[in-house]
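The structure's right below; bear with me while I get my questions together.
Removed from the display is one protein chain of the complex; every other protein chain stays in position.
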Amino acid sequence: MDGNFVISQSDKRPMYLQIMEQIKRRISVGDWTEGQTIPSIRQLAVDLQVSVITVKRAYLELEREGVIVTQQGKGSHVASTPGLGAWLQEQEFEQHLEQAIRLATLLGIRPRELQGRLREAGDRVSEKEQTEKEKV
Amino acid sequence: MSQSVVQQLIVKDLRLHRLHILLSLGCGAIALALLQIRSEIPFVVGCVWFFISLIVLGSMLPVSNIINEKKKQNLAFVMSLPVSSIQYATSKLVSTVGMFLAPWLMLVIAGVALILGRSDIPDGFIPALLILSGMTLVGFCVIAAAAVVSEAEGPTIAATILCNSTYGLGWYLVIRNPAVRHDLLSPVPVWSSYMLTFLGLELAVVAVVLGAAYYLQSRKRDFV
Partner (left out) sequence: MSDLAIELHGVGKKYRYFTLDNIHLELAPGQIMGLIGPNGAGKSTTIRILLGLVHQDHGEVRVLGHRMPSEQVAAKWDIGFASDDMRLYEAMTLEWHMNFIRSMYPGWDPAYAQLLLKRFGLREEQKIKGLSHGQRVKATLLLVLARRPKLLVLDEPTTGLDPVARHEVLRELTDVMADEGRSILFSSHNTQDVEQISDQITFIDRGRIIDSMDKEAYLDRWRRLRLEVPLGVTLSALPGIIGIRQAGRLAVATANDFVPDLASAYVNAGARLQCIENMTLEEIFVANVEHSREEVEA
């Protein structure tokens, strides 16, 4: 059970969010599987050299989202929900979408335009991938 | 458990002043060697050196052991240990006076032995030796107490100068008494009431000074 997480000082987001994200990532790539025991709050705090209260908050939020389960006196483990990893990946994608929409609203891009912009972006990405393949 | 903390602080002070103690003993030994020489001038020089050793030792020790600990910011380190301000004062007074007392005793005992051993020096000199040497011990206690209470160089140096300048007066007051001068030449030590009064005075001053130091130390509210 390692704690090879990295908390970035330059990342402007709160530390607890960074921790949550990295835990979710571990689960979504399959490093941590459903039902697997994860480090206790205190242990992770020591490993990451962050305050206990920050890890506690991260764990609380993750529990609220159904990602992990903490039992009094027994420690914490990944939720035993089947397909959790895939579900988290989906969730991340949804979050990116919501962020893009929020930004679009701020910039004044209307929902109708959004579909067209999405298609254009898709085309650009395919083009880039094609160019990369040709280079190799 | 706390008693051993005081002991350890005393031992610590002694360790820190190893060199100082050796040097002062060395100077005293030279003085005693000179006193062995059976001619007048070396004898007088030896006598003077004897007392100067004691005075110099007395002047340097309180500053080195007590004041410097505060100046060099070691005080915070010591006060972080499980010791109260009174216990600290105790350890300081014991180690400081102890470091002076040891060579003082050695020299005085050696001086007494010298007098007893040499047939050309009457034993009547012994009470005078004790009273006059005693003055430097009393003076030292005054300086040490001033250092512990004031925690500053100024008052300590003032006390040092005051004491050093009164030794001469003290010695004069003893020697000018004709009975004392007469008793010097006696083949056996004579403890006249005059001498005993002086002895009592010396002990009283030590008691008062140390008592005052403890009282003032206990009234302090800020230690660092």
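Labels A and B are assigned to the chains in the order they are written; within every chain, residues are numbered from 1.
We adopt the following convention: a contact is a pair of C-beta atoms (placed from the backbone, for glycine too) under 8 Å apart; a residue touches a chain by one contact, two chains touch by 3 or more.
Values in this document were obtained by computation on a predicted structure and should not be read as measured data.
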item	value
Touched by the hidden chain, restricted to displayed chains	A, B
Sole residue of A:Val50, A:Val67 or A:Leu88 that reaches the chain not shown, by the stated touch rule	A:Val50
Contact set of subunit B toward the excluded chain (per top definition)	1-2, 4-5, 8, 12, 15-16, 72-74, 76-77, 79-84, 87, 221-224
Hidden partner chain, residues of subunit A it touches	7, 9, 12-16, 42-43, 45-46, 49-54, 57, 106
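Rule of thumb we're sticking to: only the chains that are shown with their structure count from here on.
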item	value
Distance from subunit B to subunit A - Cα centre to Cα centre, in angstrom	76
